[in-house]
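Heads up, the thing below is written out as structure tokens.
Every protein chain except one is present and positioned as in the full complex.
Here is chain A:
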Amino acid sequence: MAIQFILCFNKQGVVRLVRWFDICQVDSQKPQDMIVQIYRLISSRDHKHQSNFVEFSDSTKLVYKRYAGLYFVMGIDLQDEEPIYLSHIHLFVEVLDAFFGNVCELDIVFSFYRAYMVMDEMFIGGEVQEISKEVLLERLSILDRLN
């Protein structure tokens, strides 16, 4: 599996976005419990001095990054390389930023479905489908006009 899940929560651990790509992973554990564990693990880490990678279970490691008050987390396979996923996260946030125009947590809260739309345009089935920011934004603006 590529990306097992994408998760976004704030400093208090309130989930803002969540998407499970790997059903196996979800089956073994209750998703909510897992999110709580992930939150505990990540929030306990020093985000300035510690790396953005942490091993979570024997099948998953986490790549995460904090942007203002929001943590963006991806669960990936142990044998995968972390840096590329970190750049995925960064690209995702950049696209969100451009799409919403200086994105903040409230944007994601109130139009979470649009944030999911961005996610769907960028990731499909746990795989990155588009890596060009311009193409993504163009596509998103077409989709957005439908609303």
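Simple rule for what comes next: a contact is a pair of C-beta atoms (placed from the backbone, for glycine too) under 8 Å apart; a residue touches a chain by one contact, two chains touch by 3 or more; residues count from 1.
Following the convention adopted for this analysis, contacts and distances are computed from a predicted model.
Think of the chain that is not pictured: of "GPI transamidase component GPI17", "Anaphase-promoting complex subunit 11", "AP-3 complex subunit delta" or "Gem-associated protein 6", UniProt labels it "AP-3 complex subunit delta". Residue A:Leu86 is the one among A:Ile42, A:Leu70 or A:Leu86 that touches the chain missing from this view. Taking the whole complex into account, chain A touches the unshown chain at residues 1-2, 15-21, 23-24, 26-27, 32, 46, 49-54, 77, 79, 81-84, 86-87, 109-110, 112-113, 116-117, 120-121, 124-132, 135, 139, 142-143, 146-147.
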